[in-house]
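Now for chain A:
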Amino acid sequence: MIELNSVNQKYGGTQILWDMNLKIEAGSRTCIMGRNGVGKTTLLKCIMGLLPVSTGTLSINGKDVTKASVEKRPEIGIGYVPQGRDIFPQLTVEENLKLSLNCKRQKSKTIPEDVYELFPVLKEMLQRRGGDLSGGQQQQLAIARALVLNPDVLILDEPNEGIQPNIVQLIRDVLLKLNREKGMTIVLVEQKLPFARAVGEKFHLMEKGQVIASGDMVELNDELVGKYLAV
Partner candidate 1 sequence: MIATTGTTTPPKQGSPILAEENINPDTRHGVILYVEDVSVSFDGFKALNDLNLYINDGELRCLIGANGAGKTTLMDVITGKTRPDVGKVSFGQQVDLLSLSEAEIARAGIGRKFQKPTVFENLTVFENLELSLAGDKGIITSLFHKLSSEQKDRIAEILKTIGLTPQEKQLAGALSHGQKQWLEIGMLLAAQPRLLLVDEPVAGMTAQETERTAELLTSLAGEHSVVVVEHDMAFVRSIARKVTVLHQGSVLAEGSMSEIQSNPDVIQVYLGEEQG
Partner candidate 2 sequence: ADTIKVGVLHSLSGTMAISETTLKDTVLMMIEEQNKAGGLLGKKLEPVVVDPASNWPLFAEKTRELLAKEKVDVIFGCWTSVSRKSALPVLEELNGLLFYPVQYEGEESSKNVFYTGAAPNQQAIPAVDYLMNDIGAERWVLAGTDYVYPRTTNKILKAYLKAKGVKEKDIMVNYTPFGHSDWQSIVADIKKFGSKGKKTAVVSTINGDANVPFYKELGNQGISADDIPVVAFSVGEEELSGFDTSPLVGHLAAWNYFQSVESDENTKFIKAWKKYIGDKKRVTNDPMEATYIGFKMWAKAVEKAGTTEVDAVSDAIIGVTVPNLTGGIAVMNANHHLSKPVLIGEIQDDGQFEVVWETPDTVIGDAWSDFLPSSKNLISDWTAPVKCGNFDVTTAKCSGQNF
């Protein structure tokens, strides 16, 4: 589904991703983990095209999209939930959702009802400004917004940051449900082990801009955790 081949990325002078190789299979639930600042967000942004890849290739569904523009990616089926949510603060909740209808994948011209079924709060809040919502509500909105695109892959960057426990559970259930019922590929960046274990079936551990360990989630043992996730 998503494949990175020796991808390098730099911010001005400092290189963040080093010869990054990564393969994510269709229909899988993958969790990317690593300490602060190892480049997880950078990696996701490269996949989304929000940051240019310096060298190396990135292909999605077998197609090389290294040079494709950001706008193309939702159309080939990527939904993105960024770290910090990036809700449009001055738009209403409804307008935030409607924006996704612009994507050609989404045939329907109204917001699909099942989004509201997954996140009932949003229905009550349709007319409020996105920026006024509390953190958890914004997170739900961000996921819902990505779902309106009708994506094949859902990329989430630390979706639980600042979310109340029962919503975390809700998000977990939603992700599992989407994966189960729609076969949606889930790519998740997550720091919290319990959640990562509950959602991910595969894991990739990052360190200094490289994947240094991967495998099935069950293989993620204390030793690895101690080595790569501890401070």
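Just so we're on the same page, contacts are C-beta pairs under 8 Å (C-beta built on N, C-alpha and C of every residue); 3 or more make two chains touch, one makes a residue touch a chain; residues count from 1.
The candidate set was assembled so that all candidates are chains of the complex that A comes from, given by their letters.
In this text the structure is predicted, and so the values were computed from the model without any measurement.
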Seminar exercise, completed: Every option in 1 or 2 belongs to the complex, but the one touching chain A is number 1
Exercise. Residues of chain A touching candidate 1 in their complex?
Worked result: 11, 14, 35-37, 41, 83-84, 132-137, 139, 158, 161-170, 191-194, 225, 229-231
